[in-house]
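Just one protein chain is left out here, and the rest sit where they should.
For clarity, chains are labelled A and B in written order, and residue numbers in each chain start from 1.
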Amino acid sequence: MKDSIVQKITAQFPSSIVSVNEYRGELTILVKKQDIAKICSMLKGDNDLCFDSMRDLCGADYHRPDERFEVIYNLYSLKNHFRLRLKVRVEEQDLHVPTVTGVWKTANWHERETYDMFGILFDGHPDMRRIYMPEQFEHFPLRKDFPLMGIPGSLSLPHK
Amino acid sequence: MELERSGDSFLTSKVDEIIGWARKNSLWPMPMGISCCAIEMMSFAGPRYDVSRFGSEAFRFSPRQSDLMIVAGTVTYKMSHVVRKIYDQMPDPKWVIAMGACTSSGGMYRSYSVVQGIDQFIPVDVYVAGCPPRPDNLLKGLMEIQKKIARGEKPGQSEKIYIQESVAR
Partner (left out) sequence: MNSAPIDSKDKILYALENQDTTVTFDDPLENEMVLNMGPQHPATHGVLRLLVRLDGETIVSTVPDLGYLHRGYEKLAENMSYHEFIPHTDRLDYLSPLANNVAYVLAVEKLAGIEVTPRAQYIRVICCELARLASHLVWIGTMAMDVGAVTVLLWGFREREKIQDIWDLLTGVRFTTSFTRVGGLAQDISPETISAIKTFLEQFPASLDECENVLIKNRIFIDRCEGIGYLSKEDTIDYGVTGPLLRAAGVDHDLRRDQPYLVYDQLEFDVPVYYDCDVLSRFYVRIAEMRESYRILRQALDRLPSGLINTGNPKRILPKKERTYGKMEELIHDFMLVNFGINPPIGEVYQAIEASKGELGFYLVSHGEGYPWRLKIRSPSFVNLQALPPMLKGGMISDVVAVIGSVDPVMGEADK
């Protein structure tokens, strides 16, 4: 199962896979960010693999000088009872990733949450706005340079 | 309440005390149930720790019909405007119980989006500690407010009461 996934992706998108990793029985594939939407729709539409359910989409801040952020996609196949993880790396200067809302509708709110917490924009998303923090909040809380206690004055309180 | 028997079928007392007795035995709470403390507040109104024996059976969700607001749950900055708006809509005299650690001081959430204590924007009368407090402790908080009403104190300006020790078992 794991080999057939890697083979199929390599067959259709020969230069997209950057690395394949396996840890504690879970397969993780790092791909280039331009091809992520096409790879996802191929994985969903394939009759053998059939990854029809995306369970999670999140971001992570690795605080590296190059390719600072990562976006992680956790997929699940209801037919084969198999989990897969796809990752893409995003640079700080170019915070745009193609959206996968056209493949799975559940990506809508997950991508909004990733934008709210990290500032990563998803091209083609129908409704890109904040979901947890108030609209006029200017910072991105889960980045490593945002302090835990917040920045004083960034959120307003009512008067006593 | 001081009553004097004078002759047959007469009781005399002061008007303030009769009004205070009526007010304290019919406190209608408005449950501002936000998170986990709200579930303990539901069991406080449930069959075992019955609050209707204190006269507070009618949990009015409309602020215009209530006189006690029990804030139960973590108040974030986004929610604080809503809590303040509801507090402003309640008619006087209005009392506030801060239930749980999150409303008293921010609780275990020392983070960017949680208000570290609701007394930053609302005057509070009784603080009930616990995470979540047992319903017995919340009943003790309710009884302290009843004592304050019986003494004729004004809401928001009287001495703050902190319920900390465990009452149960």
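Heads up, the rule we're going with is that a contact is a pair of C-beta atoms (placed from the backbone, for glycine too) under 8 Å apart; a residue touches a chain by one contact, two chains touch by 3 or more.
Worth saying up front: this structure is predicted, and the values here are computed from it rather than measured.
S.K.: For chain B, which residues lie in contact with the unshown chain of the complex?
M.R.: 32-36, 38-40, 42-43, 46-48, 61, 73-74, 76, 78-79, 81-82, 85-86, 108-114, 131-132, 134
S.K.: In the whole complex, what residues of chain A lie against the chain that is missing from view?
M.R.: 23-24, 26, 28, 52-56, 58, 60-62, 72, 74, 78, 81, 83, 85, 104-106, 108-109, 117, 127, 129-136, 141-142, 146, 148, 156-159
Assume only the chains that are shown with their structure count from here on.
S.K.: Using mean CA coordinates as chain centres, what's the chain A-chain B distance in Å?
M.R.: A distance of 45 Å separates the two centres.
S.K.: Taking the touch rule as given, give the residues of chain B at its contact with chain A in the complex, in rising order.
M.R.: Residues 77-78, 80-81, 84-85, 110-113, 115, 120-123 of chain B touch chain A in their complex.
S.K.: For a test of understanding, state which residues of chain A touch chain B in their complex under the given definition.
M.R.: Its residues touching chain B are 132-134, 141, 146-151, 155-160.
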